[in-house]
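Only a single protein chain was left out; the remaining protein chains are all shown in position.
For chain A:
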Amino acid sequence: MSLLTPQRPSEGAHTHSGATMVPDASRAERTASFEVADFPVPHGREEEWRFTPVDRLGAFFRDEPTGACLQWEESLPEGVTLSTLSVPQWRDLGVPAPQDRAAAAAAAHSGGVALVDVPAEAELAEPVRIRLTGTEQDLVHGHLTVRVGRFARATVVIEHAGVADYSEVLTVLAGDGSHVTLVTVQEWDDASHHLGQHDVVVGRDATVRHIAVTLGGGVVRLNTNTSYTGPGGSFEGLGVYFADAGQHLEHRLFVDHEAPHCRSNVEYKGALQGETARTVWVGDVLIRASAEGTDTYELNRNLILSDGARADSVPNLEIETGEIEGAGHASATGRFDDEQLFYLQARGIPEDEARRLVVRGFFAGVVARIGVPEVQEHLMAVIERELAGGGE
């Protein structure tokens, strides 16, 4: 259970089937298409858009190219290549189709797909780093694919900063037996908007970790969809977000278990500070009849640090077979605990330091799981700064 502000009791309640609006009969039945025209312009009452301020996102739904782009800086370890594919070439890779109008427009109009290729059996000592910076508020269609060959090990860190309206399609193709960690960091300026569809395709016996760190941006909405091409695949989805006044940070995950004996584990933690700070987390898991031996768990926790903030948290689990290892979810949203504060203060610790201790403690577990030291250190530093700033 999760809903925090009581004004709209019908929204955000804990449901197992997305029941409050007109639900899809199953999560699997949602439209997926490469044609922009197959998706009407959303009005905001659709199940998948109901939490999103679509009125601020009109440019994202236009079916036309803009020609704008972000500034790129990349650092590629030896053996890793960066090339450009045409959209038809990209589709020939067998990639998942876009699942909403913004993603379909981004895929169609990006003008080319940036392909990061990690060769089979490569073991990267350093992460692939891509830093994308927006310099003006034009709509940018961004289209990236990360392809990691069989048995390779790779970490990819993509950072976003600056001012932009960024509509993104990112595809991660993890070859059989590969180990992939993809970190996406959103540290946009407050005026920026970012809609992203991330598709993670987990190969047979592959292990993929997708880590979303969302700290900056006016509206950020990431849809992360995971599918498996064979048995033995493992997906870990981690997320950390911190919303200040005026920010809308939304993370939606969909794990589609079709192959048997695969695992998924999702843990997202967020803090909200300041009036009108807003976060949304939706975690959909579908275990299809064929996905015997699935083991899945998802967890979302939100910590509200001041009045007027609102967090929605909606886990959905659809199970079509009983032959599974385990399936569960947990969701909780709570206020900053005054009793914790009293306990720490009663030991002489000043209030601001006590708050920092508690918030650091709240994030400590999930941050430790990220496993990329440079990202962890940076993230904790930013959280400290956010707390020191008191939500400004």
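The criterion applied here is as follows: contacts are C-beta pairs under 8 Å (C-beta built on N, C-alpha and C of every residue); 3 or more make two chains touch, one makes a residue touch a chain; residues count from 1.
The criterion applied here is as follows: contacts and distances are computed from a predicted model.
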"Fe-S cluster assembly ATPase SufC", "Branched-chain amino acid transporter AzlC", "Electron transfer flavoprotein subunit alpha/FixB family protein" or "Ferritin-like domain-containing protein" - which is the UniProt name of the missing chain: "Fe-S cluster assembly ATPase SufC"
Absent-chain contact - pick from A:Ser26, A:Asn265 or A:Gln340: A:Gln340
Of A:Val41, A:Ala289 or A:Ala364, the residue in touch with the unshown chain: A:Ala364
Contact footprint on chain A, counting only the chain that is left out: 337-340, 342-351, 353-354, 357-358, 360-365
